[in-house]
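Every protein chain except one is present and positioned as in the full complex.
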Amino acid sequence: LRNGVPEVIYCQGKTVEQIQGIVERMIPHHSNILATRADSRVHEGILALTDDCRYHEMARIVVVRPQPVTPVGRIAVVCAGTSDIPVAEEAAVTAITLGNRVDRHYDVGVAGIHRLLDSCEDLFKANVAIAIAGMEGALASVVGGLVSCPVIGVPTSVGYGASFGGLAALLSMLNSCASGVSVVNIDNGFGAAYQASLINKLATGACDERGRRTRPINP
Amino acid sequence: LRNGVPEVIYCQGKTVEQIQGIVERMIPHHSNILATRADSRVHEGILALTDDCRYHEMARIVVVRPQPVTPVGRIAVVCAGTSDIPVAEEAAVTAITLGNRVDRHYDVGVAGIHRLLDSCEDLFKANVAIAIAGMEGALASVVGGLVSCPVIGVPTSVGYGASFGGLAALLSMLNSCASGVSVVNIDNGFGAAYQASLINKLATGACDERGRRTRPINP
Amino acid sequence: LRNGVPEVIYCQGKTVEQIQGIVERMIPHHSNILATRADSRVHEGILALTDDCRYHEMARIVVVRPQPVTPVGRIAVVCAGTSDIPVAEEAAVTAITLGNRVDRHYDVGVAGIHRLLDSCEDLFKANVAIAIAGMEGALASVVGGLVSCPVIGVPTSVGYGASFGGLAALLSMLNSCASGVSVVNIDNGFGAAYQASLINKLATGACDERGRRTRPINP
Amino acid sequence: LRNGVPEVIYCQGKTVEQIQGIVERMIPHHSNILATRADSRVHEGILALTDDCRYHEMARIVVVRPQPVTPVGRIAVVCAGTSDIPVAEEAAVTAITLGNRVDRHYDVGVAGIHRLLDSCEDLFKANVAIAIAGMEGALASVVGGLVSCPVIGVPTSVGYGASFGGLAALLSMLNSCASGVSVVNIDNGFGAAYQASLINKLATGACDERGRRTRPINP
Amino acid sequence: LRNGVPEVIYCQGKTVEQIQGIVERMIPHHSNILATRADSRVHEGILALTDDCRYHEMARIVVVRPQPVTPVGRIAVVCAGTSDIPVAEEAAVTAITLGNRVDRHYDVGVAGIHRLLDSCEDLFKANVAIAIAGMEGALASVVGGLVSCPVIGVPTSVGYGASFGGLAALLSMLNSCASGVSVVNIDNGFGAAYQASLINKLATGACDERGRRTRPINP
Amino acid sequence: LRNGVPEVIYCQGKTVEQIQGIVERMIPHHSNILATRADSRVHEGILALTDDCRYHEMARIVVVRPQPVTPVGRIAVVCAGTSDIPVAEEAAVTAITLGNRVDRHYDVGVAGIHRLLDSCEDLFKANVAIAIAGMEGALASVVGGLVSCPVIGVPTSVGYGASFGGLAALLSMLNSCASGVSVVNIDNGFGAAYQASLINKLATGACDERGRRTRPINP
Amino acid sequence: LRNGVPEVIYCQGKTVEQIQGIVERMIPHHSNILATRADSRVHEGILALTDDCRYHEMARIVVVRPQPVTPVGRIAVVCAGTSDIPVAEEAAVTAITLGNRVDRHYDVGVAGIHRLLDSCEDLFKANVAIAIAGMEGALASVVGGLVSCPVIGVPTSVGYGASFGGLAALLSMLNSCASGVSVVNIDNGFGAAYQASLINKLATGACDERGRRTRPINP
Partner (left out) sequence: LRNGVPEVIYCQGKTVEQIQGIVERMIPHHSNILATRADSRVHEGILALTDDCRYHEMARIVVVRPQPVTPVGRIAVVCAGTSDIPVAEEAAVTAITLGNRVDRHYDVGVAGIHRLLDSCEDLFKANVAIAIAGMEGALASVVGGLVSCPVIGVPTSVGYGASFGGLAALLSMLNSCASGVSVVNIDNGFGAAYQASLINKLATGACDERGRRTRPINP
């Protein structure tokens, strides 16, 4: 892999030692390494190897050898409630680290539709939107109805009782009556941002996940 | 039971003969008898007994010995798409027969939020709203966020794949992030209208399901 | 929002710091602020800001700047067993704080139907009843069959094995053979009380969730 | 197997030819042969072999070589609604053919609890009760609370939407808050009657499924 | 309630204080009080009130004011594996306290069918059998096929992965191909023993749950 | 809406008359109208209005007033087996009608991985890939691992038994271990193509769903 | 592919024309072509091409260009009830066509354990056993406990109510307490036979699915 292309470590279910081993092997070759689902113990484990890293606590992400990238395009990260913010931040920090400009629209759940409508002007500027919501997950449909760009829905496990760990929001988003909406796994802010980045780069003519320049194939 | 109070027969899973038997026993004592989930064969079976009946085909309801009642209050019946109309009509015809004024707001799904917002002024006049939607069922939450009256959500079995026969809409409505929303069974337009009627009658001081006048207990 | 109208904070999944921030912003403008799903650490966090608050431990609710409201109407809170009491109290305290008169009927599960039948005279006085039960959730149907006012069922997560975290009671209530029953999410005592309050206020001509006076639209 | 002891053929999923084959092999050795889940084509197929048979249409049972047995003890078959009657009749006809006295209590669903309470005196005479209900299945708990004999619950597939083919009633009965209730498969009227017969025979000192006399082991 | 009839407290989800309160109210009137799902803290809480109690640790049951009852009849408690023993002991201790003679057949899972077959002679003596198994729950069917008395299946939550907390065993037992098998909730050893006791008492002519003598109604 | 932009009618659950009504209202203002989930009766109903239409039988789509559009970019439609072709054709015909160049790669299921690998060179040219598979749905992950463009997975209801109507493939795709994969509803070829078209248009600088030209926002 | 190696067509969900096309392409190169899930219309469609075929009606399999193969080894096909026979025959005919010797043990369900025990001597001769059962699926565990060869369980969709289309049997078999049992999809007699054939060929030193001779790698 080319130096400079981001690499990703999914930390959940790995020991700090395993993560340290992986980070050590990557450091010589990569910058902007993303360690996702990283708690403070993972952060400390990485700090013990290098202090050239930054911990985004709310996003549960450590970026190792962070390097500024000039952000391109525009990805909207929209989320329904306060409890969805960790997932939203996982998406936002991932997208930014992958080199995208990101607009955050938090706490715009559909029970207070006017807050979301007030965001519309900004939402319309995005090349791709990420809609993050737990409970009934209606946000993806409403955002999908408002914007004309692709929307990636992220159901979250926020809720209780009949939310069944995010199942309600997941089914809701999969059945979206708005066209242009696709869905990733429950709480998968990273996955949504990864695909959003691919789309935003296509829109702006920037380079793809393999570091190859993406140009319009048929102008 | 008092003469004049509506009686209800749930026809699904009953033979035409069984339904005829029940209708015959009721006719001497009741008017405005509701036969719900009635297909054309049920209608014909009832016609064979009496032509003092009216068939609401879309609602799948036969009203036997229909009698005009001066409608009171205001119930809003709101539905998302064309395919939800049979359930919406079951609700509307039930509510009207039970003596309520009904406003229909059809085809106002959340993927085109502006159609719903245009209905707001009228929605605000209702004492109670019934929100009917299949697929992702987001309508209940959005309506619940807009109005300040009680909202009864009716998930419908409209959809395919991961709608799982209305489960997606049901879970969605049960997890509504809007306060003031409760839910009835999938496709149960009758049940929603029945409870809405109780509430509307309480609001207008009209009589309850047992024919007793409902007055504010503490003015 | 008008001073005097209750505001609500759902504490589960929020840090004490986040809750303190929200309370601080609300205190100047509101009284009777409800902090639901509040454990003792939340209570202490709020006490650190103000001692003008009251902790209802069983209900897991802190009322901040509690102010006496003359209660109107009558809401019956009916629950099946001892283990359902926290949910019942969440409903009762919410309804009282929202300005409703509340009658508690606890420990009247259907396995001992005579205790419930003994409550009937009192139940008949209610404008709306809240039926709370875990395990098989049969209470909602039996109460719905007895009373002629609207009934809001609250399935609880009480039980084990095939109760599947409240799913059995939820499905049971959604399939109630009694007319006039609607359902809210598992353990959602607050949501039931909120809708019950809207209905009770409609019945008594008191004001709605937005502080506007609710009058019968068609007398 | 002893001549005279009832034999059972479960007809669903078997061809008329297969059923004829089985009946032919049994006729020389057995009387009171039960062919359950038998539609009219099965009845005709059996009639082609012998007219010494009786078709219980509502119960969907053909009894081949029916022979009067002096009924012993008392089994109560209790069912909630009209649509549950086929399952109730499967239970009643099975129990009668197995030599038990049967009392039918139909249409005593919990939404009208007084009808059930009116049956109590009779219910108390039973050695064992079978409680049959679809939708929310609350009947099993209420009957279980009323009687002091064993209760066998039979959930039925009657209902729609969130009844999920009888799952709601099944889970409801499994979570019964009344002691002394056990459950058989959805719609399994036969199975309930078979076990009820074993219990009733134990209570009356009659013979068991193998034709051996059952006496109290420790008086 | 009559002095001498066993009373039951289900301790799970109750505080030690609540349990102490209930025990205190019962002690003057009852003996052989069963406190089920009782851990050692519950035991200590009860000991603080009275030392006239006995803790069955494996069964998780405290019997308060235990009194010898001459056991009648015969109940077989059969279980598949070592991990099912706590549920089996809950059943056995309950049945014994309710005054039944109990035979334990433990560790006779179907994977080693010969151990179960070796138990047959003893099993045949029982008036009723309780079959307890987790994982695939096949024991209920095999026992049901062997014995001619009623069998009550108790699925347990023993297992992992696709056992889904006892669901696999529950569904397995509900679908038993053996006649004469009914089922109680997952891990509900108490419920199975309670019903088994009713049946065993009927068989032996002893008294019922209400303390009334149970005699064969038709000799 | 602008003349020339494609409009869509979802025909499932609508009567031929309803569809004719919608088509008639659209014809004066739109071309390339897509009627999806259209069987031959729908086709005939539309033919009765106009013969300016084309029926894609395998795709179950009627295009009314079809007009050639110069296709831009490149969308790969990849499907696993013969039975998935109706869904694949729904996607392909939708994408083509919306103005995209489409490459079909059919019958390249993962059980014969070499057929898929042989398609790689072509797959690499796509701006976006649609991966369609039933049964275990593994195709989405394998395609996602091969290409560096966004992948939209479409689970299909192809399969039996534990495929549970497409649930297995749906869960499989949602859990894809490949980055860059999102998912739409079971059998939703239309929805995948709609989003793929939005992405492909962004990549090629063509116009969006509202007919506005999409340009890179930050070059 | 080598001439002489069996090829397989899964007919469900394919038109007769599609199947004819596939058969036509295969006939020149293969014999013993298996067309599974073939109803009589499929049979007739193939007969229209060639009469060198044999229809196994119960197994729903057409073998095209059937050629005798000297059967090797020994596979036991064991099934619980009459209704499971179509799946058992699918397995048996597949295994025979693939060149294996097959012993059928039908109607040996666990409710009558002695019939199964009587088969033991024969079962012990098998290199691999296929255990086929619906309802509670206990057969796989009991067979697994008896034999010392690998057992492949096939849950069937036979049953009703809580069998949920084979789910109960599937979960039961996956949780088998017997070692040496693995499971294939519900009703997948073909898949079980295919793997059983691979194992039986390994045991006998015959050739594998690719026609290569399978020898012990380390003697």
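Letters A, B, C, D, E, F and G mark the chains in the order given here, with residues in each chain numbered from 1 onward.
Assume contacts are C-beta pairs under 8 Å (C-beta built on N, C-alpha and C of every residue); 3 or more make two chains touch, one makes a residue touch a chain.
Remember, it's a predicted structure, so these values are computed and weren't measured experimentally.
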Residue of A:45, A:81, A:145 or A:166 in touch with the missing chain, whole complex considered: A:166
Hidden partner interface residues of subunit G, rising order: 8, 71-74, 101, 125, 127-128, 148-150, 152, 170, 174-175, 179-185, 191-192, 194-195, 198-199, 202-205, 208-210, 212, 214, 216-219
Absent-chain interface as seen on subunit A, which is shown: 12-14, 18, 155, 157, 165-167, 170, 185-188
Interface residues of subunit E (partner: the chain not displayed): 82-83, 158, 160-163
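By our rule, only the chains that are shown with their structure count from here on.
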A-C or A-F - the one linked by more C-beta pairs in contact: A-F
Subunit C and subunit E: spacing of chain centres that average the CA atoms, whole Å: 37
Inter-centroid spacing, subunit D versus subunit C (mean Cα positions, whole Å): 42
For subunit G, residues contacting two or more additional chains: 161-163, 167
